[in-house]
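Just one protein chain is left out here, and the rest sit where they should.
Entry: chain A
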Amino acid sequence: MKIHNSRTQRGGIKLHKNLLVSYVLRNARQVYIKEKYAEIYRMQQYEEVMTVCNEIQELNPLDLDAEDAEEERAACCGEDFQRGKEQEPAYYRSCCMEAPSPCDQLSVNINTHCNTTTVLDLDTHVVTTVDNGYIHQDCCCDTFQCAPSAQSSAKKRKMDFSYCTSDFDELQDFTTTRKRLRREDCLYSCQEFTETSNISTLISIFGSGFSGLLSRQADLEQICSKQALAGLGAWTRAIVAF
């Protein structure tokens, strides 16, 4: 709302104020994602640890009595929960941190069917789409550079899944794997958030509002922003339209 109003204020858009507002939005988003992720993680962790502990018990039905098994289960739960709390989900990953000079091809690969989650990273402006278990990561400015690494990250993820299901003995590795997966998992949880919360992107703030202040990059940014936001909810379209 503040960003929208600033476009109609006398004197033009105030860069400083809009930047500060975007920080508030980012902070709110971070908190929301953390909490959402923590909740999902807690649920998942309980299920998985229970599964693992049961499997352990199955493997060593004679060595461990019921009490030890319970303790180990509790230890697993506690340890991983602890790790979950401490670990900062590093969801600001970018496949193209350095934005190149204006790109020729501005196609942005975003799918918006019902089982797709699209997240736009405020800092790096990487659009990440999680579509039926596959991740596509695109940068608004350069699709080509992103594609190969997106592919590799998708492949990596698949591999991780298979890795963890095939190896029961090495709990340590399992949790490490879970940590790697966690980074991508958090993106899944954003689906409701992007649809319902009041996110706005730096692209939409600056791209569509700063026409004339920027150099010729402004046009490209505007196109980028409009396309990038095409995949998001109708409310973001409303901001871009203004």
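Operating definition for what follows: a residue touches a chain if its C-beta (ideal position, glycine included) is under 8 Å from a C-beta of that chain, and two chains touch if they have at least 3 such contacts; residues count from 1.
Here is the rule we go by: contacts and distances are computed from a predicted model.
One chain of this complex is left out of the view, and of "DNA-directed RNA polymerase III subunit RPC3", "Serine/threonine-protein phosphatase 2A 55 kDa regulatory subunit B", "AP-1 complex subunit gamma" or "Dihydroxyacetone phosphate acyltransferase", the protein name its UniProt record gives is "Serine/threonine-protein phosphatase 2A 55 kDa regulatory subunit B". Take chain A: the residues that touch the chain left off the picture are 2, 10-12, 14-17, 19-20, 23-24, 27-28, 31, 99, 125, 141, 202-203, 206-207, 210-214, 217, 221.
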